[in-house]
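Okay, so here's the structure we're looking at.
Apart from one protein chain that is not included, each protein chain of the complex appears where it belongs.
Our next item is chain A:
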Amino acid sequence: MFHIYCPYCEEHREEEEFHPKGQAHIQRPEDPEACSDETWGDYLFFRDNPRGVHHELWVHAVGCRKFFNITRHTVSYEILETYKMGEQPSVTAKSLSEKDKQAGVQAASGGWQTVGARPESDALNKGARV
């Protein structure tokens, strides 16, 4: 069960109030009429499906009903941050692996053994923006 921090309500609420809506930051092609079948098919059907850090769109369906973004690990399920629409994620797969290098942590494949032990992630889970 997720305990999700809604960046609009500014509080943690239970998972059942929310719905996942798939990958975040998908750009609609500027001119759909001029798209090739490849570009249009990619836009409609092909999604990132990472085993690791994933940026995704959620809606606070029975709360404020606003859409927002979550950065979440798809193996540990740890929520690394939540942020409003139009904002960019501060935690990415790249930034996490760089942190690991600095700390000298050897991440396992998928990195989930180490992710949960991060003190700063704990702070993120409590809703503080880093």
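As a working rule, a residue touches a chain if its C-beta (ideal position, glycine included) is under 8 Å from a C-beta of that chain, and two chains touch if they have at least 3 such contacts; residues count from 1.
Following the convention adopted for this analysis, contacts and distances are computed from a predicted model.
Engineer: I notice the complex is incomplete. Of the names "TRAP transporter large permease protein", "Cysteine desulfurase", "Sarcosine oxidase subunit beta" or "NADH-quinone oxidoreductase subunit M", which is the UniProt protein name for the chain that's not shown?
Structural biologist: The chain we cannot see is recorded in UniProt as "Sarcosine oxidase subunit beta".
Engineer: Which one touches the absent chain: A:C9, A:V75 or A:A93?
Structural biologist: A:V75
Engineer: If you put the missing chain back, which residues of chain A would it touch?
Structural biologist: Here the touching residues of chain A are 1-2, 15-16, 19-22, 37-38, 40-42, 44-47, 49-51, 54, 56, 72, 74-77, 110.
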